[in-house]
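One protein chain omitted, others in place.
So, chain A:
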Amino acid sequence: MSPRTGPSNSFPNCHHLSHRLFGMSQTITKTHDVSIPDFFSAKTSYFIRITFATIQSIPNNKTTRTAMTTTATPSKPPASWALLQIPKPIQTLFNKFPLVTYPSNDLPLRTQLLNSSSLPTLYIFTTEPDALANLPSFNPTCLKWQTLLRLTRTPHRVLPSTNHASPTGSLPFLLPADSTSSPSKPIPASRITNHLSLALPPPPTAREETFLSLLTPIRNAFLYSLYLLPSYEELLNQFYIYPSTSSSLVQKTLRYQLRSAAAASILQSKNLHPDGGKEQIDEKEIFEEVREALEALAGELLQSRTEWFFGRERPGEFDAGVFGYLWLMLVYMGGGLGQVVREVGGGVLERFCRRIAEECGWDL
């Protein structure tokens, strides 16, 4: 209870509370006013008042004088429930808790394995066995960073995780190697490059920046296929739904949420109102755009004087980003987007993906 509201303030409210609780009987029976006894001072506890208010509705033969006590309360009901004050005795009672606070338990021993290692740990969407073998993740962004770490030959290990574990709310993130001096803090994906000081090619030029934006239509098509096409529902279940929960009701809700989030993300990239849902998305347009984008990438790769994008000697962040999407399309969406990737530019993109996988030591 706030210090400004004294007991005298709370009287009308308590009165209303009691009438709200017991008022129905009172509207039928007549109210017999009673004179307030002397002990009923402002200091009297709330409980007594409530009891008093309830017995008020019982016909009372002891009434000696008629008075204006009940009608003296304002006839307006309180504006809202927020105005109801917590009764002081209840407040003081609850203030006594907690009675004892025990020290927190130590984490189970196996968590030592999960959150500390002599190697930096990359937390990604993957399965336990795949993580042990450091096989490619099934999430494009996670796969990008996993690929980048492997391309730069950075020693690391991967562990399966979920978005809930990440400080940014989305995977991947990196937990640096154990150091005795300070507890290691998680590094979000955007700062991994700086943190590990990866030996990467110089930052992108203006021309490369424009090619980076080709990932938007590719991403849209990937999201559309995986989340919104009924033909990939089983894939979606395997990737994200079944590992999260076994309850079918929760699975349904989760699928619904993921789908509307994917639709909203696609709509947003097209300046459309994010509430439009799947029907607002033009499927034909999505697939025409991804074909154009893939053709542009294939054209760029054919012009490059090396095997990698922009004539670089070593594959870099851009190559890893493109690989993240194309590899998943090739492996999991063979009939749809994978077919497009294979066809475009005479298969140059597929050969590019195989080269990257080889560089990473993924013999698939």
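Descriptive notes on the structure:
One rule holds in what follows: a contact is a pair of C-beta atoms (placed from the backbone, for glycine too) under 8 Å apart; a residue touches a chain by one contact, two chains touch by 3 or more; residues count from 1.
Basically, contacts and distances are computed from a predicted model.
Not shown: a single chain whose UniProt protein name, out of "Metaxin-1", "Phosphatidylinositol N-acetylglucosaminyltransferase subunit C", "Elongator complex protein 6" or "Trafficking protein particle complex subunit 13", is "Metaxin-1".
For the options A:Leu297, A:Val341 or A:Ala357, the residue in contact with the chain missing from this view is A:Leu297. The chain that is not drawn here is touched, among residues A:Gln91, A:Ser269 or A:Thr306, by A:Ser269. Mapped onto chain A, the interface with the missing chain covers residues 2-4, 15-16, 18-20, 23, 26-27, 30-33, 65-66, 68, 70-71, 73, 75-77, 82, 206-207, 209-214, 216-217, 268-280, 282, 285, 288-289, 292-293, 295-297, 299-300, 303.
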